[in-house]
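One structure is given below, encoded as structure tokens.
Just one protein chain is left out here, and the rest sit where they should.
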Amino acid sequence: MNNKVLMKGNEALAEAAIQAGCRYFFGYPITPQTELAAYMAKKMPKVNGVYLQAESEIAAANMVLGAAGTGVRAMTSSSSPGISLKSEAISYMAGCDIPALIVNVQRGGPGLGGIQPSQADYWQATKATGHGDFQILVFAPATVQEMIDLVGLAFDKGDEYRIPAMILADGMLGQMMEPVTIPEHTTQHLVEKSWACCGHQNKRKHNVLNSLFLTPSELEKLIIERYKRYDIIKEKEQRWEEYRLDDADIVLVAYGASARVSHTAVDIAREKGYKVGLLRPVTLWPYPTKAFTTLKETARAFISVEMSMGQMVDDVRLAVECKKPVHFVGRTGGKIPTPMEVVDKIVEVGGMD
Amino acid sequence: MEEKIVFSKPKALTDIPFHYCSGCTHGIIHRLVAEVIDELGCEGRTVGVSPVGCAVMNYDYFGCDMIEAAHGRAPAVATGIKRAKPENVVFTYQGDGDLAAIGTAETVHAATRGENITIIFVNNTIYGMTGGQMAPTSLPNQVTQTTPYGRDVNIAGYPVRICEMLSTLDGVALAQRTAVDCVKHVNETKKAIKKAFQNQIDKKGFSIVEVLSTCPTNWGMNPIQAVEWLQKNMIPYYPLGVYKDGVKGDRLKNE
Partner (left out) sequence: MSKDFNMLFAGFGGQGVLFAGKISAYAGLYDNKNITWLPSYGPEMRGGTANCSVCISDNPIGSPCVVSPDVFIALNLPSFEKFKNSVVSGGTMILDSTMISEKCDRTDIHIFYIPASQLATENGLDGLANIILLGKMFKETNFCTQQSLETALENCISKRKQHLLLPNKKALQIGMDF
């Protein structure tokens, strides 16, 4: 008998954060991320941590800014409408170079939308989590085990580059259970945070965490410096997974829940004789453009499979430098595409010359 | 003749000159906060939270560690700091627009949670930084850029009395309103600020000092007229005094 346990994605995210040394969680109730906050409420007091239910998503995210500003690992979690509210604090954290973890268990939008799984916050996560010139790290797990593994990584990389990080999940991953192994104390390589505001103890000049720079040249210089860091991240931190791509002439590109659907679709289509494989971005920012280096020459066509109206299609086009056609198949509004819907698209694209 | 220093800058202020307008009383209030920090000897473990508004750049003026918050969010940011590092002394410094309009929820909930933090609330009945718009605390009939015919309470509603409102909450240890229009009141303000910091050190919970302040520039007055306007109009509407004191916030009763 194996020693794995079954865990819901939401609970796995929470436990992984605790194992990664996060002791400060600030949240607000919203479906479908509820179990994450509930797990934290139960667990944090037992590990001398803080669970605090804030008066709003806005306040929760700003509490994270304050806590993380003192140098500790802090996080918040929400679902799509809540992330819009948190975008204020995320922008300020990016502008102050404060690392923290934000979890988005996506649901359908816009507006109140629905509560069923969705990937319609791709643009928000990768292009504009808030106002201003900035990026955040975006990790897209596709299994419950990966939700655990990426939480530790998100904290580590956030600290390393002084940048907020997001786990972009969805209602399906949050709600489903899979067997997992929880590694203990995943993160021990904590970086020195000399910038933290936790009292100078009369030993150093005061630290200031601030995003206000009224002199344009000063602000510009700072942003350009930050973008140099982004370039390093783009160079070093692209992550992806490949499935049956070796001889593929049709490449599905999908992350998270739709990658799972695509995985099944690849197997079905292969049985029908189609040379198809799956490229699964694990980091959505930085986008894994390197994964396309060979494929854009060898493959015949790409299909972006999403639970949105095709928000990732442009990134695939850019990654293949428009050398090959990029098609789209997907559902939105809380609908999950079936493997057969994806197979039908493969057949359609496969029949094209 | 022997020289004697009779007046000097508090240690907790940096050497950077204030940017405030002539006659603005932010300078006095900054100084009082710094004097209190000096007297309590807590600068090394203090973290301040800057607001959005005229005091937005006070992270440059206070010598302790400082975090700049988004508009109205200072109590939430302070909550995060204090929860992460309870050993730190944490204060926010906020104006009326910041604390009593866009940040009302953060203010009220930090108060009702009894967050063990200190809030310096500067009430000058106007948005100064943006050029003199109506604030939540603008008086009835007060002329501002956005109430050019005077604040019509039928349209814009009534001013918010923060100390009175917060004094009803169990988590509040101190809610006191003072002013900086005269020496007597300045001294009272300092005492109140010191108590608000001491309360935090004694783990008594949420302490707020509301300081009635002037804005000669946006009120369109000279500094003396502004002080007189404060005395004649603001103090009657916002009576000075202690609205709640000495009660230990529930959350901290066992500490």
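In order of appearance the chains are A and B, and numbering begins at 1 in each one.
One rule holds for everything that comes next: a contact is a pair of C-beta atoms (placed from the backbone, for glycine too) under 8 Å apart; a residue touches a chain by one contact, two chains touch by 3 or more.
Just so it is clear, the structure is predicted and the values come from calculations on it, not from any experiment.
Under the touch definition stated at the start, the shown chains contacted by the missing one in the entire complex are A.
Only one of A:I83, A:L168, A:I336 or A:V349 touches the absent chain when the whole complex is considered: A:I336. One of A:D133, A:E160, A:E178 or A:D249 touches the chain omitted from the figure, and that residue is A:E178. Of the listed positions A:Q19, A:N62, A:Q106 or A:S262, the one in contact with the omitted chain in the full complex is A:S262. Residues of chain A that touch the chain left out of view are 1-2, 4, 6, 31-32, 115-116, 171-172, 175-179, 260-265, 267, 336, 338-340.
The definition used in the following text is that only the chains that are shown with their structure count from here on.
Those residues of chain B that touch chain A in the shared complex are 14, 43-47, 49-50, 56-57, 59-60, 62-70, 73, 76-85, 87-89, 105-106, 108-109. Chain contact summary for the complex, chain A toward chain B: residues 24, 26, 50, 52, 54-56, 58-60, 62-70, 72, 74, 88-89, 92, 96, 197-203, 206-212.
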